[in-house]
Every structure is written in structure tokens, then in C-alpha cells.
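What follows is a single structure, and I will ask about it in a moment.
Left out: one protein chain. Kept in place: all the others.
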Amino acid sequence: MMQHLIILPIVLPLFTGLFMLLSRNGATRSRRILALASTSLLVVAGALQVIQSGDDVVRYYALGDWQPPFGIILVLDRLSAMMVLLTAILALGSVIYACAGDDEQGSNFHGLFQLQLMGVNGAFLTGDLFNLFVFFEVLLIASYALLIHGGGKSRIHSSFHYVALNLAGSALFLIAVGVLYGVTGTLNMTDMATRIPELDASQAGLAKVGAMLLLVVFGLKAAMMPLYFWLPRAYAAAPAPVAALFVIMSKVGIYGILRIYTLIFGAQAGVLADIAQPWAWWLGLATLALGSVGVIAARDLRTQVAYLILVSIGTLLAGIGMNSQQATSALLYYMIHTTLVTGGLFLLADAIARQRGKAGARIVRSRSVTQTAPLGILFFVGAMAVVGMPPLSGAIGKTLVMQAASLPSDKAWLWSILLANGLVSVIALSRAGSTVFWRANHKEETHETMGAMRGIALVFLIGASPLISLLAGPVTEFTEATATQLSDQQRYIRAILPADTAGGDA
Amino acid sequence: MIRARSWLPIPLLSVLLLAVWLLLQQSVAFGQWLLGGFLAIVIPIVIHPFWEPQAYLKRPFLLVRYYLRVLGDIVIANLQVSRIIIDPRKRANPMFVVYPLELEDYFTITVLASTITLTPGTVSAHLRLDGKSLLIHTLDADDPDTVIKEIHERYERPLKEIFEC
Amino acid sequence: MSLLFIVLLPLLGSLVPLLGSNDRRNLCALITAILPAVALALVATNIGDVLSGNVQHYSIPWIPALGLDFALRLDGLSLMFALLILGIGLLIILYTRFYLAAEDSMPRFYAYLMLFLTAMLGIVMADNLLLLWIFWELTSLSSFLLIGFWHTQSDARRGARVSLTVTAMGGLALLAGLLLLGQMVGSYDMQTVLDSRDLIQQDERYVPVVLLILLGAFTKSAQFPFQFWLPQAMAAPTPVSAFLHSATMVKAGVFLLARLHPALAGSEIWLYLVGLTGLVTMIYGAYFALIKYDIKAILAYSTISHLGMITMLFGLDSRMATVAGLFHIINHALFKASLFMVAGIVDHECGTRDIRKLKGLRRYMPMTTVLATLGGASMAGVPLMNGYLSKEMMLTETLETGLLGGLFWLVPVLATLGSLISAAYALRFVRNIFFEGSPGTLEVTPHEPPLLMRAPVLLMITLCVVIGLLPAITVTSLLHAAADAALAEPVPEFHLAIWHGFNLPLLMSAIALGGGVVLYLLRKPLFDFQRQFTSLNTLSIYEVTVQGIVRAAQWSLDTLENGSLQRYMLWLVIAVLCLAGGSLVMTPSLQGNLPQQPLDALLIAGAAITILAGLATASLHRRRLISLLMLSVVGLMVSLVFARFSAPDLALTQLAVEVVTMILLMLALFFLPQRTPKESSGLRVVRDVLLSAAFGGIVASLNYAILTQPIDSISQFFLEHSVPGGGGHNVVNVILVDFRGFDTLGEITVLGIAGIGIFKLLNRLRLFMPSSDFEGRPWSPDSHPMILAIVSQTLLPLALLVSIFIFLRGHNAPGGGFIAGLVTSVALILMYIARGVDWAQQRLAFQFQPIAVAGVGIAALTGLGSWFFGYPFLTSAFGHFYIPLIGDVELATAMLFDLGVYFTVIGATLMILANLGKLTTPHRPSKQKEQS
Amino acid sequence: MEALYATMTGALAASGLYLTLRGRTFPVVVGLTLLSYAVNLFLFSTGGLTTDGAAVIKEHTDHYADPLPQALVLTAIVIGFAMTAFSVILAIRVRGELGNDVVNVTRGDEPREDKS
Amino acid sequence: MLDTALWISLALFVVAILLNVYRLTIGPSLPDRILALDTMYVNSIGLIILFCIWLNSKTYFEAALLIAMLGFISTVAVCKYLLRGDIIE
């Protein structure tokens, strides 16, 4: 069974999802149990993958037993294992939260959710460029369906923006795949990495166009400036557990950039080495700056969290732009932090909105939430974490990223923007928190409480922040090793394409 | 006891399917007969619910004659139409004709309408809602009664013989 | 290890109060006090060791990647502060017990307080720069909670936010400063940093480091011009003011100056920046303390002034100044905390803090009056009180400094002036409240507070007096140890004594005291003078600024993200043009090595039609149906192109998809407006045309370049292995179901999800159904033309047969599950079109969703099957079997996979089309019945 | 021929893009469909343009078109169809919710809880 | 002879399709355009058959079959739209 561990994060949610979708009207209770069980198993699988990848061996799984570079392969390295585990943890929080009632707002929630997980995990694991496209589409179509879960005006409208932009993005992705295939004659990313350095000047020029198109595509998914416009509305409008899960989707874009531009266009790529990083740097900084503007301008908690995601994307992109092992390690830690915390904050914003009557998540004076203490503490912790207040993970992540800036000019740019963002976020979130929790009218005697499931989910995700601060030592050790592994393209080539490959027959 | 209707609900269709299958496969191998036969039985059973009862084919041989006649007419029709299209001096005399139907069964009416469309200078334009008359557009005709009479003689009556009476 | 517990116990203590209940207040206070008391005892056990010159360390690694260890130290400086923090902290706990009203949540307050206590201890004991910063920010956060404790009051909320903002800003600057400092030194270890003075001060980054760190220190210690948050923070409950805003948190800034003094001090910039800031703040604070009416505001500005004095002392370039600064930290903490507590008592008893209403309280609270008078005397620097000693030292050191060069005399003069005003406001504080007049205007009759509420004040005032009288035996050793930590050089010899003989400082003291009395007596004209100024203070500037920023941010975002998909698309296009177009420009040549193939008329005509139809689709888009027809032409042409260039499978697929798409778009058109009104301005159209043309140009160039590049593809492998390895002659199909079956699995998953998603979309959909077409013509009454129905019915079995044919041959000839599925679906959809939803629905025995899902399931299970034979997912198997009479039959697992595809396509397509069609049916009045 | 083919692809891409820049849902959807045609043609051609070389293995010939891009395009067509279908129905839903088919959100449409 | 016939026929079909495009473009009525499209489908069948003869391969026959079978469904759908608005009711 261990040999199939690599594909488990794809197959498990696929079958669970299919099973749940077979009938439209199943018992809610059994579906919830199944969803929780499957997602928990996914966490276990992710953890096992992380453990397995810890020996620094790059493993692959040849689908259909067709050996690379001919067949599609899944690749398990530290990075993909980490992303799978991260996804699973976030998903578990979301599922728990959804089980408190969001799943009944429309049909087929859990099934679609599982398929969304399948898509995300596939994107993280695949070692084939076109297969990456396919998994992007799986996760996108599932996200479209989940985004409109529960209906409503703003949801539908923002969905259309999201869908239309992503369809355009998919078209660009295909062009990029076409260009890269047309130039290199292969789809396997590692194989592509071996062929890129051998291209002549005009072929390399074309490959560069492909690479740049991919950057646009991943930038769109990641919500990089100026392609981020779809994000705030879409995420703010999405049902809470879906929004929480969506947090990982923007990270898929980041993952894509990280993977493509370290493996295919990494240091070995000759004239095409490190072509995306300068763009990532400047656009990341711009994203970061604009995200800060959004955080302070937000009139609604959920929009605010959406902009906080933008901030994190900017930070991650800037981290990629610095293009060093230290920076990669830092951004990976930061990614773990921001994914879980912003996911938790989406849930929290929803939990708060549910207790404030008509005001919902808007940052205005309204009636007080029923459960001031638990929600208040969670908000405080979450806000601290997300703005980068110590001792929580945000501060550690940001500090790691700041520390990774080595050039004086990089430092000046990154630090000033990052610190200014920190200040702005503090102002904005203290405004928001004080308006929502402090500037409230008296409680009304409603018995609206968030209930055990939602509470557990919130504690699970927001509580992750203190946990990963406490465990920052081992976590950064892992991310450092990951960064080292990523920078060693030869290791991938040796592992996946041992000299003279021949396809195996079935 | 198995009733014929239950496993061979539309025998004529089954024959047609088997023939088409063999046409598609370009093969008369035994396996194809077997497979085609299987499909010719299964498909009618599957689509039976969608099959509104149709006129029963009474005289199949007349049908063959009918088809041959139509085939010939099609060729003639095309030559006529071509002349009108090509020859700028030849002026068309289009006309709308309301054709009173004697046929009652919709399948037969459909066959008639299709025939009219494929044959000389006529297009069946409209089956009126009451199912009693057919609006026909002719490309080159002078007298409606002639048209009606010709259609009745050449097509409707044979069809009535084949399917209905 | 005990160091860890000193910090940790109060942290645990922040959880303890939550165990207590708000009703049992004594118990709550008591259990809260236990842990800090133990911590204090632990500190006490270390006093001897530390005073003898040892520095204790404790360290556990935390984040090696960051250079952050959980490292604590206990040296003289830490010890001094730890004693202050824990000692006064315990008194505050006691005081709070009586201070808080019954409706205030005591557990919550204590929890915040303990959190703060931990943070403060952490700052003073941190042995790692980053750890220090962590605790530093924690004080900001916990003080935010404490100031905002009475959050129903807008003052409290604002105060909390302002203080958080200002101190967080400083904290962030501090982080940058400390990071730079650590990078300069190569370590964040405190001792290493403190030992690297020369390295640091010679580094070119020294100046920014000093600026950043001072920004942190000054904001925290409310130095000018960041002082404005402190008076605002007075909205906090008084114990908070007493503790945070006099004794501890505001001292964190000056603590930092002391802590990093050995590494950073001694330079010109330090001298000027720290010295002058302190001096200015001292005067500024004193002046405002004199003219305020709120007694807590008086104390707050006084605090600012005294912090300014301490800051100045740390700035001055003499070692004794540092000692004096440290000494004044202790003294100020003691008398100011007492005075705040007094102010709290007064407020508590009288219900007001307005000094104009408070009069002659000595009659009602004699004991408090005594304490207040002594505290005031200390603040004023009256001899025999501890405040006098440190002020005397301060005045001495101002005479020694090289600050301001030729204007050196200005420093002592201003210092004396500050002391003078200090004496004046101290006098005003004590005399106006307790001695002058009688409290006629008060609504309540004040009386002495409970004994235990006075006890903390009594204890601290006693300490003030004792230190004032016996400085040498009470604090010298502690001060020595602290100074040892704060100075890079050896601690100078000093003797704390009341009497140093007649000297200039003594004279200055006398002038300050005497002048203070005079100033107090002449205060009326000063108040009149002050009244001319409108109350434009820094705070309102701050508020306006923040609101302005918010509004500006909202405006700029509303402008940028105006909800316009068109604009978002535009950005996407611009990104593509810049990134891809830019790279394309750099490409040396588009022309590859391959020769072009010859053209023929057929190709030209085909391409021309395609291009024309494409352009027509775009240009006629406002007439939607025509646009659709043009799109249909493009679809047809594309499939012909596929056929022309050897892709039969693609041609088939494209044809089938084209039909389904057409049906879908026709369905959609019914629910959407039939035409697009003219909206885009001419300029917009021109812009979009240009952008589109540029994009098209890029695509075309790329395509041309790719077409002329030779390709060394992996495809040869598929051609070679298709038959022997995949068991099929149609390589494209074998790739789809075998070599790259995983793609196909994903693809049908997409299709299935799309169907399910669409079902979700159609749920609860509000429909807009036009009752007539776009020319206002009512719909035709004939809903299901009979001729169509009859022909469709005949076509259905034939289509099924053909689809099975296409399915079965797929592996070896063009065809396969996908096309077969589409053919089946289209035939079924034709039934819907011809006969209507009700009719078809009644006859269709299956539900669509299970079919679609089962299809994906079949494909996936086929893949899973290979696990049982020890092969990876989706490994195919095939074999030839000889069956009597039939002959050789090839069976492949790939066909099972393809069967999954087939079902998915049928299920998903019908789910999409039939469900959409089904929507309207119940709502349409049938005109057919009326007419027939 | 290659130049002509490329021109065709480019023209379709340009037309599609122009439509996606329109302000109504329907043209946007049609534009995306058109764009996907262009992309499919592009992707299809990356293996070269071959006449009379359908990749169905026969004896006596090794003149085959590159089958891989064809397989990719097939997948892309299917996915494109699914996406088109979804976006079309989403457009209908937009109309249902808003009463028109304008793609741009007007000001003041801050997301808020819609519980129907 | 066959080649010549093939080319003549091909040319005629191409011209026919161009004529269809002409009608499709100028209209004037919607049924005209639909009719033109439908005719284009039919002519495409001929084109494909001729192409098959030219290649001496029946690889593309199914494409012709599919157009014959499905092409009219598009036409029917559009007509139904014009008549009733709702094509599936």
C-alpha cells in the first residue's frame, strides 16, 4: 500500500466525492461522517507523505505504469508533501465548520468539496505540465460550483467574474503548454528541465514566452497584481467553509510559480534561468502594497480577510522574487501560517456575522455578538497572527521573510512595505475588532451560538497559529530542507529520468 | 410464455437496425450478425418508451415501388429546379398551395411531407395544427388544383395504401 | 530554570483568574496574586547572586532559522525592573480588587493584567533581541486590552486604538532596527550584541539602526512627538494607568535605552537624539501637566515629563547620568504609581476627576491626604523624598554634558525649568484637591477608601520616604548592579546621599522649588494665556489622519476595483501583452528551420471563411443570434481543419461538441436579452480592437514560430507502443484511455462536476422569460411540430446504434467513448426538443447525476483495479480471446475506462441541457390548447 | 500554409478576446468559446501540420501526425465544453438575480450575506 | 480523369460553400441565415467525402456521418428558438 501513498490524496477524495454524489438526496448525517472521516484520513495521508519525503528522496508514481517522460507521473518531494498536508488540514477545518449547517444550504456540498480537494492535491502532486492544467480545471470547476453554493446576488455576480477570468486564464495556460511542448517536445516537467538548456536562441525565446504566459496564469490564480481583482469579491462572497478552502487555491498559483521556475526554469536553464523572479518581486511588492490599502479600506470583515490574503500573496511573491534558499524557506513557513490563519479568519468572520443580525460581517455598529468571549479571543488571536504580532506565527513568518532579504535595496523596499503593511493592518484590524466587539449595542436575547462544530473548527484553524509558532523550530527545519531540495534540479533529473529510459509495458 | 411484443417490440425497426449495423461494420462476419442482432433486439427494447405507435406497414412491396418513384422524381425535380436557378430568362412562378390531407396518421403525413419537400418544385411548409391540411410552396406552378391532384395521385394515395387501408 | 518560571508563572497566571468567578472577588484576587508572588519570591532568591555581579542565563532553542532562542537573563538591570514589575504588580492586584465596580469582570481584567505582566517581565529578562521584540509587542497588545477594558466608552476604545497604533508602529520600527542590529553583529544573542559596540558603531548601518530602535523606544516611552497616546490612554481603569502608564510599560522604552546603552550609546547622534528628545519632552510634559484639569491627565503629562527626563539622562554622555536615569526609574515608578492610585481613590470616592470640582478633601480622607502630599513632594523633588535625590543627580549631570556645544548652558537651565514646572504642578495637584476650599459641589460625600485599598499606596510612599532618607543602604547595590548592566564601562563611584554640600545643583534645586511655588501662585495668567489656543492637539490630528487614510484607501480601491469585469480582463490582456509580448519582441527570429508547406485554394478558402466567421462573430455580437450562427460556422470550420490535418477524432469530437454547444447557447439566449444594447463608446471599441489585434498578433506569431520549429517529441514512443503496449491502433484513443488516461479521468471529472454545478445553479433560479421574441412577435402556438417529432423518434435508435458503433471501434479507429456519449446525448436531447420535457422525462428511466457520477466511478475503479495486480493506478491490460463462431475478440480494460467516459458524457450533458430545459416548462401557459 | 494557419488562429484569438472585453455576459461567453477554438487550433498545431497521416496505426506507412497534441486538444475540448456550459448557465443565473446581463458590478454592491 | 473530376467537384463544393457564406452574411432574414448554415453543413459532407476519395481513405467517413446526423439538429434548435424561444419546453 505504501507504494500507492503518493496517489492516495487524489484517489481518496475522488472516491469519497463520487460516492457522495451518486445520489443527490442522501442522509446529511452519514455524509458528514463520511466527509469528516475522509478528510481526516487525508490529513493522515498528508502526514505520512511529509514523513516519507523527509528522507530527501524524490519519489515518483508512474500512472498506468508508463515510465517518464512518456507517461504522466506524480512526484512526491518535500514541497508537494507539505502542500498536501497543508491542504488536508485546512480542509478538515472547513469541513468541520461546514458540518454545522453550511453544507445544507445547497445540494451536493460535500461531494464537490472532496472533488475540489482532489483537484488541489493533483495540482500539487503532478509532475506533468498538461496534467497540471487538467487538475487546475478540476479544482476550478469544483470551486465554481462551491462558490455559488447557497446562491445569492453578490455570490453569483462575483462568480461570473471569477469564472470568466479563469476561463481566459485557462486559454492562456493551454497556449503556454502548446508553446512549451512545441519547443521541447515533452510534457514531463523534469524532462522539460533537461531540454530547456539545449534550446537554440530562437527556441529559447519562444520558451520564454511560454514561461511568461505561465507566469500570467499562475499570477491570475495566485491573485498577483494586477490580476487579483477577482479575489476580494469572490472570496468575500463565498460561503465561509468554501472561502476558507479557497485560501489554498491562491496558494496553488504560488506553488505553480515556485515549482515551474525552480524546476523547469531553475538555475540550470541557461539563458532562461530565473526569468520570473524579478517580476514576482516587483509585482509581489505591488500586491503587498495594494493589499494593505484594501485591508484598511475594507468595510466588511470578509472583504478584509480577502485583502489580508492578498497581502500574504504579495509577501509570498516577494519571497519568490528574492530567489534564495533562505527566502524560499521563509516563504514556505509563511505560507503554512497564512493559509491556516486566513482560512480560520474566514470562518470566524462568518461565525461573527451569524450572531450580529442584519449587520452581518460589516464593520459597523450593531448588536453585540452573543458569545463575546470565545469569539473575541479567537478574533484577537487570529488578528494578532495575521497582522504579524508576536509571538504568533505571522510575526515569525514575516521576520523570516524580512531576514531573507539580503541586498540593501531589497531590504529597503521589502522592509518598508512589509512594516508599513504591518502598521496598517494593526490599525485596520483594531478598528474592525473594536467596532465589532466593543462598539456594540447591548446583546439581544437570541440564543444564536456558534455551536460545538463551528467552535472546534475555529479553534482548530486559528489555534494552528500558536502551535506552529511553538513548533517553529522543526517546521523551519523542514522548510529549509525543502528549499534546499528545490534548488537542486539535478536531484530531480536523476530521480525521475535515470539515463536511458524506456517505457514499460502493461 | 414470452410474448413476441415484449422482446421484439418493433420488428421492422429491428430489421432496419441490423441492416444499418452491417452497413456500418462493412462486414457480414458471423460475429457482426450476432452483435448486430443483439443490438437490434436490445435497442428497440430500450427506446420502446420513446416510440409512439406508428402506422403499421401493410404492403411493403408497394413501399419499394414508392421509393423508386420518389427517387426518380427527385432527379427530375432537381433538374427542374436547377433550370430555374441557372437560367435567368426562365422566370419562376411561385405559389402557395393549401393541400387538404386525407391521411390521418402522423407518421404517414411525415413521409408525405418529406416526399413533397424532396420532389419537384415543392416544399412542405407547414402542417397546420389541426393536422388536416398542409401548406405547400411551389417554385413553378400555375394552378393549385393541378398541384394538389398530382400530389394526391402520385404520393398520398400510394402511402395510404401502403400504411393505412 | 527559575528564570523560565519567573516569566512563565505570570503567564499561567493569566489563565488562573478565569477559574475564579466574578462574584467571589476576594478569592479571585487572591488566586491571581499567588503566581506572581511566587515569581517575586523566585526573583528574590536570585537577588544575592545578581547583586554580587553574576548574570544568570537560561536558554532553550526555539527557531534556529531565525536566530531566535528562548533565552532569558537576569542581570542587575533585569533584576531592578523585575522587582518593580512584580512588586508593584502585586500591589496593583490588591488595589484593583477594591477599585473595580461590581459589574466589571474581574477575571477578565486580571487575565489581561497577568498577560501584560508576563510581557513586561519578558522584555526586561530577554537575552535575545528578537525575543525582546516579541515581548515588546505583547505589551502593546495587552495594554490595548487593558485600556479598552471599559469598551462601552468611546474614549476607552479610541485610547486603546491610538496607543496600540503608536506603540505598534514603534514596535515595527524596532523590529527592523533589531534585525539590522542582529545582522550587523551576526547574532541576536544579547550578550554578543552588547559586547560588539565597536563593530556596531563603525557599521554604516549604525545610523538607521539607532533611528529605528529609538523610534521604538520613544513611542513606547511617550517621547515627543509621540507622546499624544499616553494622555489618551488615561481612559483606562486607574490601576492600569498606575501600573502601565507610570511604573512599567512606558518604562519599557527607557529600559531599552538602558539595555542597549552599552552597544549603541556614546555617539554624537545618540547624544543629540536621545538627549534633546528627552529634554524637549521633559519641558513639554511639564507644561501640559500644569494646565490640565483632569487629575489623571495631569499625572499623565507629568509622566511624559519625567520619562523625558530619564530619556535625557540616558542620552547624556556621562556614566553618572545613566545611573541617575536608572535611579529615577525606580523613584518615579514608586511615587507616580502611588499618585495614580490616589487619583483612582479620589475618582472612586468623588465621582469626578476634574480638579476644579475637587476641593478640600483632606477633611474627608485625611490619611489619603497625607499619602498624596508625600507623593506630591517626591514628584516635586522636595528634599528627604526619593524624587529629590534623583533630580539632584539629574541637575548635576546636566552641568557636565557636552550637548549643544556652545549653548551648553541651555541644558541645565531647561532642566531647572522643567523641575520648576514640576514643582508647580505637584503643588497644584496636592493643594487644589486636598487643601483648598471645600467640596461643596460634589454630589457624594467622600470618605476614606477601605484600608486594603490604601495599603498599596501606603507601602509605596513608605518606600519613597525610606529611599529618600536612607538611599545608601536601600538602593545603592541594586542601582550599582543595574548600572553595571547598562554601562559598557565600569560603573562610576557614586554615593547616594541627601546632602552633598552647597553646590550649583543645590541652588538649581532651590530655584526649581521656589520658582515652582511662585509659578503655582501666578498660574491664573498662564491659564488665560493657554485658553487662547483652540484645542487642536496631536490627537485630533492623528484621528483625522487615520480617517483620511481610510477614506483615501476606500476611494482608491473603489476607483481601481470598480467591479468592472471589463477592466479586470483588460489588465489580464495588458499583462499578457507586456510579459509574453515583451519576450516575443526579444526573440531573435520567428522563422524556424522547417520549410513552409504549399498552399492551395481549398486551404485559402477555408481559412478565409474561418477568419471571416470569427470576425463576424465578434463584430455582429450585438445581434446575438447572428453572432451565434457565425460561431457555429467557426466550429464547423475548425472541425474541417482537424479533418484536413489528420485528426479524425478531433473532427468528430468538435462536431459533436459544436452541436451540443449550439443547443446550449440557444437555450441560454432565451433567458438572456436577445440583443446587446450599444454601450461601448467609440473610443473603447477602438481600444479593444487594438488590444485584441495585438493579442491576436502575438498568438499568430507564436503559432507561426512553433509551426516552423522542428520538434523532437516524445510522441514517437506512443506511435511505437500503441499497438504492442496499449492494444489499440488509434494512437490518439490509446493516449486518451491509456498512456494519459489520468488526464482523461480528470477531464471527465470536470465534466461531471460541471453538470452537478449547473444543477446547483439552476436550483432556485428566478427566470426571465420573454413572452415574445425580440421583434415583439408572440411565440408560435405550435410547441412540438409533429413532423420533427416523428423523424426524431426514428432517428433515436439509429443514433444509439451509431454511438455504440463509434464507441466499440474507438480503440482502433476514430471514435471512442466521448464521441459516442455525445451522439447518444444529442439524440436524447433531440427527443426533448421534439417532444418536450414532460414527455421525455416520463419515458427516461434513469436520473442523470448518478449516471454521470457512476461514469467517473467506472473509469476510476478501472484504474484502481490495477492495484490488485500490484501495478500503479490506471495500468491497462488487454488480451485477445478466441471465441468459437465469432473469432478473435480483443478485450481491454481501457474499454471499460472508455465506458466510464461514455456514461459520464451522457449523464453530464443531459444534466446540463435537460435540466435547463426543464426549468420553464411548468411555468409556460400552453397556447396550443387554446388554439386547437 | 503555416503562415495562413497562424493567421487564422490569431484572428480567432483576437475576435474571441474582443468579445470577452464586452460588457454583457453573453458576448463574453461567446468570446471565451471563440478563444477556446483558437487555443485548440494552436495547441493542435504544436506537433506540426500533417496531411493524410491520421495516427491510426497501419501497415506500410510511418507517416503519422503527432498524436499527442491531438489527445491534448481532445481533453481541452471536453474541458472547454464543460466550462462553457457552466459559464452560460451562470450568465442565466446572473440575469435571474440581477434582472440584466451586465457583467460589471455597480458600486455599493458590497458583498453581504444573502440567505434566501 | 478521376483527379480532374475530383478537383472540379471540390472546386464546385468550395464555391458552393462560399455562396452559403455569402447568404449567411447578408441575410436578410434569420431563416435565410439558418438555411445558409444548414446548407453549409450539407456541403461539408460532400467536401469530406471528396477529401476521403482524394486520400483514398475512409478515415473521415464518420465525420460525414456525424454531420448528416447531427447537423440538422443545430438547425432544428435554432428554428425552434425562433418559433418558441424555448427550445426545450
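In this document, chain identifiers A, B, C, D and E correspond to the written order of the chains, with residue numbering beginning at 1 in each.
Throughout what follows, contacts are C-beta pairs under 8 Å (C-beta built on N, C-alpha and C of every residue); 3 or more make two chains touch, one makes a residue touch a chain.
In this text, contacts and distances are computed from a predicted model.
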Chain left out of the displayed complex - its UniProt protein name, from "Molybdopterin synthase sulfur carrier subunit", "Dihydroorotate dehydrogenase", "Na+/H+ antiporter subunit G" or "phosphoenolpyruvate--glycerone phosphotransferase": "Na+/H+ antiporter subunit G"
Shown chains touched by the chain that is not drawn here: B, C, E
Touch with the omitted chain, as defined above, among B:35, B:55, B:97 or B:159: B:97
Listed residues C:345, C:458 or C:765, member touching the removed chain: C:765
Chain not shown, touching residues in chain B: 20, 23-24, 26, 74-75, 77-78, 81-82, 84-86, 91-98, 113-115, 117-119, 121, 123-127, 135, 137, 139, 142, 144
Where the missing chain touches chain C, by residue: 674, 764-772, 774, 776-778, 780, 782, 785, 787-788, 791, 794-795, 798, 919-920, 922-923
Contacts of chain E with the absent chain, listed as residue ranges: 1-2, 4-6, 8-13, 15-17, 19-20, 22-23, 29-32, 34-36, 38-39, 42-43, 45-46, 49-50, 52-53, 56, 58, 61, 64-65, 68-69, 71-72, 75-76, 79-80, 82-83
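Everything below uses one rule, namely that only the chains that are shown with their structure count from here on.
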Steps in the shortest chain-to-chain touch route ending at chain E and beginning at chain B: 2
Graph separation of chain B and chain D (steps between touching chains): 2
Chain of greatest Cα-centre distance to chain B: C
Centroid-based (C-alpha) most distant chain relative to chain E: C
Pair joined by the larger number of C-beta contacts - B-C, C-E: C-E
Between chain A and chain C, centroid-to-centroid distance (C-alpha), Å: 17
Geometric centre distance via CA averages, chain E-chain D, whole Å: 23
Centroid distance [mean C-alpha coordinates] between chain D and chain A, Å: 26
Residues within chain A bordering two or more other chains: 130, 134, 137, 141, 144-145, 148, 151, 160-161, 164, 168, 175, 178-179, 181-182, 187, 233, 299
Overlap residues in chain E, where contacts from two or more other chains coincide: 59
Graph class of chain-chain contacts, one of line, ring, star, complete, other: other
Set of all touching chain pairs, with the criterion as stated earlier: A-C, A-D, B-C, C-D, C-E, D-E
Contact set on chain C toward chain A in their complex: 61-68, 130, 133-135, 137-138, 140-141, 144-145, 148, 151-152, 154, 156-157, 160-161, 164-165, 168-169, 172-173, 175-176, 179, 183, 546, 549-550, 553-554, 556-558, 560-561, 563, 565, 567-569, 571-572, 574-576, 579-580, 582-584, 586-590, 592, 699, 702, 705-707, 709, 711-715, 717-718, 721, 724-726, 738-743, 746-747, 749-750, 752-754, 756-757, 759-761, 763-764, 847, 849-850, 853-854, 856-857, 860, 864, 866-867, 871-878
Chain C-facing residues of chain B, complex: 13, 16-17, 20-21, 24-25, 29-31, 34, 39, 43-44, 46-47, 49-52, 54, 106-107, 109-110, 113-114, 127, 129-131
Of all residues in chain C, those that touch chain B in their complex: 781-782, 785-787, 789-791, 793, 796-798, 800-802, 804-805, 831, 840, 842-845, 883, 885-887, 889, 928, 931-932
